[in-house]
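The block that comes next holds chain A.
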Amino acid sequence: AYADNVKIALVVKSLGNGFFDAANKGAEEAAKELGDVDVIYTGPTKATAEAQIEVINSLIAQKVNAIAVSANDADALVPVLKKAMERGITVISWDSGVAKEGRQLHLNPSDTGLIGETIIKLAADYLPEGGDVAILSASSTATNQNAWIEAAKKVLPEKFPKIKLVATVYGDDDSAKSTDEAKGLLKSYPNLKAIIAPTTVGVVAAAQVVTDENLIGKVNVTGLALPSEFKKFIDNGASQAVALWNPIDLGYSAIYLAHDLAVKKEEAKPGATLSIGRVGKVTLDDTNSAAMAPPFQFDKTNIEKFSKIY
Partner candidate 1 sequence: MDTTAQRKVETEQSQASHPALSARLTLAGISKSFPGVRALHNVSLSLYPGQVTALIGENGAGKSTLVKIMTGIYQPDSGEIGIDGQVTTLPSAHAAFGHGITAIHQETVLFDDLSVAENIFLGHAPRSRFGTIDWRTMRKNAREVLETMRAGHIDADARLKDLGIANKHLVAVARAMSIDARIVIMDEPTAALSMKEIEELFLLIEFLKSEGKAVLFISHKFDEIYRIADRYTVFRDGEMVGEGMLKDTGQNEIVRMMVGRNVDHIFPQREPKIGAPVLSVSGLSHPTEFDDIGFELRKGEILGFYGLVGAGRSEVMQAIAGITRTSRGAISLDGKAIAPKSAADSIEAGIVYVPEERGKQGVVIGLPIFQNVSLPSLARTSKSGVLKHAEEFSLARSYTERLDLRASSLSQDVGTLSGGNQQKVVIAKWLATTPKVIILDEPTKGIDIGSKAAVHGFMAELVAQGLSVIMVSSELPEILGMSDRVVVMREGRIAATYDNKGLDAETLVRTAAGIAA
Partner candidate 2 sequence: MKSFLKYREIWLLAGIVVLIGLISTRFPGFADPSNLRQVFNDTSILMILALGQMVVILTRSIDLSMASNLCFTGMVVAMLNAAHPAIPIPVLIVVALAVGLVLGAINGFLVWRLNIPSIVVTLGTLTIYRGTTFVVSGGAWVNADQMSPDFINFQRVAFLGLPVLSWIAIIVIALFFLVMTRTAIGRSIYAIGVNPTASVYAGIDVGRTKFIVFCISGMIGGLAGYLWISRYVIASVEVANGYELNIIAACVIGGISIAGGIGSVGGAVLGALFLGIISNALPVINISPFWQMAISGSAIILAVVLNARGERRQGRIILRKAEAA
């Protein structure tokens, strides 16, 4: 009976990342709920497309039923995922998407535009007078970060006219480089009021720099962060608030959707509405993408609680 179980691979950008470990918790929860699912939690250790392809190749060989991938590269994975689909494997992407031809559907953690707006809003909320802000991103090739930054830039002029985005720099999700870049920002822009880092490594590095340079209260660090990793900086005031979606729900939903497509033969087409168990329902847009939920904000009032969860 075990062999008949549906095998769904949850492929992440890289192993050893708290965010994805939390997603896996949700995936296991979905598997238990669905009953007939085995989750294979896997991914490369180096966050590169090449390494991820090797992982996917071995999943194809294992004849898994579905692959749910958070991609290191939106385009480079397309050929191998196409091959997977040709061999009858259901492929969806989640979190960080794959180009349309490489998957059946994509589950955004949240609406891209909304994330873009949120990261700016997190800074703007604590800057009633307005001022200079800068973005410290992950690697310059990260698909989702780039999309959010794009969206953020779009909403700036109309919604936040007093906020001035002075620079966008890349820390490559590397602590040392992110630290250098954050310091560079502080030196180059003495009037900087906030650093927005939509990546968990970058946001920690920036907050540590602000702490070290005694700029707490002068420069606010914000962005996307896992509460468990970031609690210290909410506590010490380097950051007023950060946001993130619930990675547990994200993993849960990814498995749910993959299962529905693979087993119930639901069709992923624009306009279709699919159920994702306890999280609710999503509707696919014309690129077969769906957004799960708006980002959730963490500040002094709730960080304690959530840092225990993920």
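The rule we apply is simple: a contact is a pair of C-beta atoms (placed from the backbone, for glycine too) under 8 Å apart; a residue touches a chain by one contact, two chains touch by 3 or more; residues count from 1.
How were these candidates chosen? In short, all candidates are chains of the complex that A comes from, given by their letters.
What you are looking at is a predicted structure, and each value in this text was computed from that prediction instead of being measured.
The candidate from 1 or 2 that touches chain A somewhere in this complex is 2.
Across the interface of their complex, candidate 2 is touched by residues 14-18, 21, 45-46, 140, 169-170, 173-177, 179-181, 183-185, 187-188, 201, 204-205, 207-208, 212, 228-233, 307 of chain A.
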